[in-house]
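I have a structure here, written as structure tokens, and I will follow up with some questions on it.
For this depiction, one protein chain was excluded, whereas all remaining protein chains were kept in their positions.
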Amino acid sequence: MTGTGRVSDAAHRRRIPAPLAGLRAVAPVLVLLVALLVALAVVDPGFFDPERLLAFLRRSAPLVILAAGQYLVIVSGGFDLSVGAVVTTGVVVAAELFNLAPGLPWLVVVAVLLLGGLLVGVVNGIVSTVFAVPSFIATLGMMLVLQGAVFFWTQGAPRGYLPEDYRMLGRSAVPGAEWLPWAVVVLAVVGLAAVLFMRSDTGRTLVATGDNDVAAGLAGVRVARLRTLAFALSGVAAAVAAILVGGFTGVSAQAGSGYEFQAITAVVLGGVALGGGRGSVVAAMAGAFSLQALFTLLTLLGVSGAWESAVQGVIVITAVAVGGISWSRRSRRTHQPVREPV
Amino acid sequence: MTAPSVAPAGRPRLRLGGPVGVVYLALVGVYLVGWLAVAARGGDFVTVGNTVTILQNSVALGLVAVGQTYVILAGSLDLSVAYLVSLTSLVTAQTMQTAGVVPGVLAALAVAAVVGLGNGLVVTRLGVNAFIATLGMALILRGYLEHNYTGPAGAVPTSFQHLGYDRVGPVPVSVFLLAATVAVTWFVLRRTRLGHHIYAVGGDEEVARLSGVPTTRTRVTAHVLCALCAGLAGVFLASRLGAGAPWAGTEAQYDLVSIAAVVLGGTLLAGGRGGVAGTVGGVLILATLDNVFDQLAVDPFFKNVVRGVVIVVAVALYARRGVDARRRRMRGGS
Amino acid sequence: ASDLPDAGAGPSAGDGTEADATDSEFFDQAEYDRQLALRDAVPDGPADRPWEQALDPEYVPTEEYRQDGPYHLCFSNAGLFNPWRSVGWRTMRAEVDLHPEIAEFTVLDAQGQDDKQISDIQSLTGQDCDLLIVSPNTTATLTPAVAAACERLPVIVFDRGVDTDCPVTFISPIGGYAYGAAGAEFLAETVEPGGQVLALRISPGVDVLEHRWAAAERVFEDSDLEVVGVQFTEDDPATVKNTVSDYIQRFGGLDGVWMDAGATAVAAVEAFEDAGVPVPPITGEDQQDFLQAWDERGLTAVAPGYPTFQWRTPVLAALRVLGGQEVPERWVLPQPVITQDTLDDYLQPDMPPQHYALCGCEDLPDFPAAWGG
Partner (left out) sequence: MNHSRTPVLTVRGMSKSFVGIRVLTEVDLDLARGEVHAVVGENGAGKSTLMKVVAGVHQPDSGRLEIDGVPHRFPDPASARDAGIGIIHQELTLLPDRSVAENVFLGREPVGRGVRRLLVDRAAMVDRTRALLAEVGAVSFDPDTLVRRLSVAQQQVVEIVKALAGDARILVMDEPTAPLAEHEVGLLYDLVRRLTARGIAILYISHRMREIFDLADRVTVLKDGRVTGTLATRDTNRGELVRLMVGRELRDYYPPLAAPGDLGEVRLAVRGAGNDRLRDITVEVRAGEVVGVAGLQGSGRTSFARALFGADPFTTGEMRLDGRPVRPTSPRAAIRAGIALVTEDRKGQGLVLRQSVRDNALLVLRAAFAGRRRAGVGPVAVTELLTRLDVRAGASDREVRFLSGGNQQKVVLAKWLAARPRLLVLDEPTRGVDVGAKAAIHEFVRDLARQGLAVVMVSSELPELIGMSDRVLVFRDGTISGELPARPSEERIMRLSTGAEVAA
């Protein structure tokens, strides 16, 4: 038979500190990230000044948060192409709200956005689970709808301004600790939440569902509900990103354009298999950092704006190819008479 | 070993076409609704002129979507087509400016083939999943375009512009180009071994491999054919625009919209089921919608909203079968 | 049958538009001089209505097009893909509403697709329009369609031109060179010699923007300013803000910022504020949020404009043409530059951030409501 040891002694062997266990999964992308950071240090020695570093963290916050959300959807076996549109919508809607009701407390608007993101996610989830629309199409549709709706509403030019207090999270630093941008705090909180979630029962069943939803369902998992939860959280993450982006730069009609593909790329860079069932959220977020680092590096190297995307393309393909991170479509068909494993 | 006999599954064509019937019903539905709506506003929708416009506006997307059908059926997809269309439009125009029509077309198709080959090899040999592989290719093409082009370039001879502007009777010449491409594709998918292998690879790559299907070659070929169709779209646009435009393909979001059109045509996004007939239906639905909104002077932004809704709702309808399939799977039964 | 113009006007786009974006093969000395000269030309037309003014016009007769109202105007719009176009579009609609003799106004929106706009123009020429207004998405690629349309009905082109002079008139402000030069000259004057200037561009390849930069490049070459960087921002404020702060950190501050469009100027300003350094002389555009920032923060700034009031002109021109009154063959509109002195004249209270002050829409019905004010 394969293997020798019993679980009992295996269980001892398994008592390696959790972080190490985690590391194994994250390894490849970490290599990439470290490589990029070293490159950055070489190109621009000043890069590692604490305040520059924090600036980098703050800059990465939206993408990392989006990646965390996107991870949940991808690992459960789906796609979320709507996050970019959600970010744009979030920014514009916030402006509209402040335009309609100038005195509005900023926390209210934040709440509205988070709820909005949640709602979008729930709709994505229900459409792709209950109505069995491939999530690629479901979220693509959502993307079109949101883009259209927001511009239809604002007639192409967002109205209203984002007041300072609302922009605090994206723009200013923690009072008392001027070196620490709020965005970084938010990032830390979201990141931690994501990790804890993935360690929870729900998180683990989510991965199992992405691996084999039929088996999961027969083990008592409420598949549709769980997948919908993943989309919902992705929506919320997008809303958070919208708050940060809007805060950082103020109103813009294209705040979120391109974020959906960046987020997916980041997750895949993290070694998460499209199709679900494998990969860690830490790796996904590391992938996002890598991507951001890559952008920064290219700018520093003065790579012509034009070539930037080309380089990005090459790196992504190579990274994924080298990392051997190839997407295996749903391994075997399961609606067939069973035969024994090979 | 005997068992209760099972009825044959009707003509293969119909079967492979997936819910083609549904697609065309939907098309007719959209058309009728459009008709009523426009008529209600005192316009007339069912005119030769208008029908021609719908067809004309289907050509470019149609060509791309037909190509997309190959890869999606083969269990892949291609996100680089939009930039490829732009690129080939430029190649066409510039080659024609110097070397004449035929070399222009050939050059464009050659470039397309190379790009398709690249996609195919990255997907099969490097084992990068199609989404990332073609997304990467898209970024590369984009970089090349932005770096080398600052606007429309090249110029096609007037003789060649007839492809974009002439009509046979009321029907634009370019519509025949699309029709021909569709016919060839239908033929390839239904009647050739390649076609059978494409369905097999898309249905279950491992099974195909064990059955002696050259899976790698099949996938690569599918990607090349897809790229060639995008190339044709580029050639067509060049003749229509009289020059090549670096945004010819991207402005219209041909990458995502073509995928949507294919799925709207009832082809399984996962591959292995569907066909080009449905794709044509999907494209026509989108074109008709667009036209109806133009007629109704609907706010262009609102178009996207409806587009999105229609796509999702339609696919949800087809997915009914998907749900059954899933139930069957749950039962682990035949 | 063919929808090609009998002339078969093959576009002459080809020549040289292919090249590296960074060198200014876009530079055309003669055009450059013409534009700079035009800035000082005395406009012909009512002083308080710049959209009716024309800079050294050559009038052409339009008797042949005279007909009695009511009229059916048709408009093929390139799209509404940015706030500038939305503001312009609102202004145009308002202008149309002013004229009862315009019985019908049919609009097709190409959503930025050349291919679709060609079809739009074709189907509009097919309908019973009395006159066709075109705002082309691309110069070269739409030429054949416009040329073909010319053979069927009077055509008016505005904003972006086409490579044929068959339209009755082509309406546009002075142009990109003048715009680019204005900002650059301002910096050359205000920034002390040897100062380090950062140039922010949206993206390579858009001819209008290329002209702006080409002119600015000229001015900078002749000045003693040092251009420490030329960055593309895709018009994304986040990119702008990040880029600027990067430069501030690397060069310990900047002495001037040139932008080829103002939509993201405020982001640039904020980058300085967030870095806690004074905002150097900066060029923006006539966009509300920038003008406000300028006013409130007392910036040293200038706002060249590519006036949205040009969207009113085609409607007026159309009525003149159909009324048989002569119009300038090449209708060059003035292109105001907002300076410290004129800031207060243009700054409207509580308009939306992306409103364009040069809309010339203040006198139109339900202003400011219809413009989001």
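Order as written gives the chain letters A, B and C; numbering starts at 1 within each chain.
Everything below uses one rule, namely that contacts are C-beta pairs under 8 Å (C-beta built on N, C-alpha and C of every residue); 3 or more make two chains touch, one makes a residue touch a chain.
This one's a predicted model, so the numbers in the text were calculated from it and none came from an experiment.
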Which displayed chains the unshown chain touches: A, B
Residue among A:V122, A:V214 or A:V303 that touches the chain left out of view: A:V214
Of B:V101, B:V207 or B:A297, the one touching the omitted chain in the full complex: B:V207
Absent chain, residues of chain A that touch it: 1-8, 10-11, 13-14, 21, 201-202, 204-205, 207-208, 211-212, 214-222, 277-278, 331-342
Touching residues on chain B - with respect to the absent chain: 1-10, 12, 15, 191-193, 195-197, 199-200, 203-204, 206-214, 272-273, 328-334
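Throughout what follows, only the chains that are shown with their structure count from here on.
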Topology of the chain contact graph, where touching chains are joined (line, ring, star, complete, other): complete
Farthest chain relative to chain B (centres taken as mean CA coordinates): C
Length of the line joining the C-alpha centres of chain A and chain C, rounded to whole Å: 38
CA centroid of chain A to CA centroid of chain B, Å: 30
Separation of mean Cα positions, chain C and chain B [Å, integer]: 36
Numbers and ranges of chain A residues touching at least 2 other chains: 151, 155-156, 304-306
Chain C, residues touching no fewer than two other chains: 21, 80, 203-204
Contact set on chain B toward chain A in their complex: 75, 122, 126-133, 135-140, 142-144, 146-148, 204-206, 256, 259-260, 263, 269-270, 299, 301-309, 311-312, 315-316, 319-320, 322-323, 325-326, 328-334
Sites on chain B touched by chain C in the complex: 49-50, 53, 56-57, 60, 90, 93-94, 97, 146-158, 161-162, 164-167, 169, 237, 240-243, 245-248, 251-252, 294, 297, 300-301, 303
Of chain C, residues touching chain A in the complex: 21-22, 80-83, 85-87, 89-90, 203-204, 231-232, 234-238, 240-243, 245-246, 249-250, 263-264, 266-267, 270, 274, 289, 352-355, 372
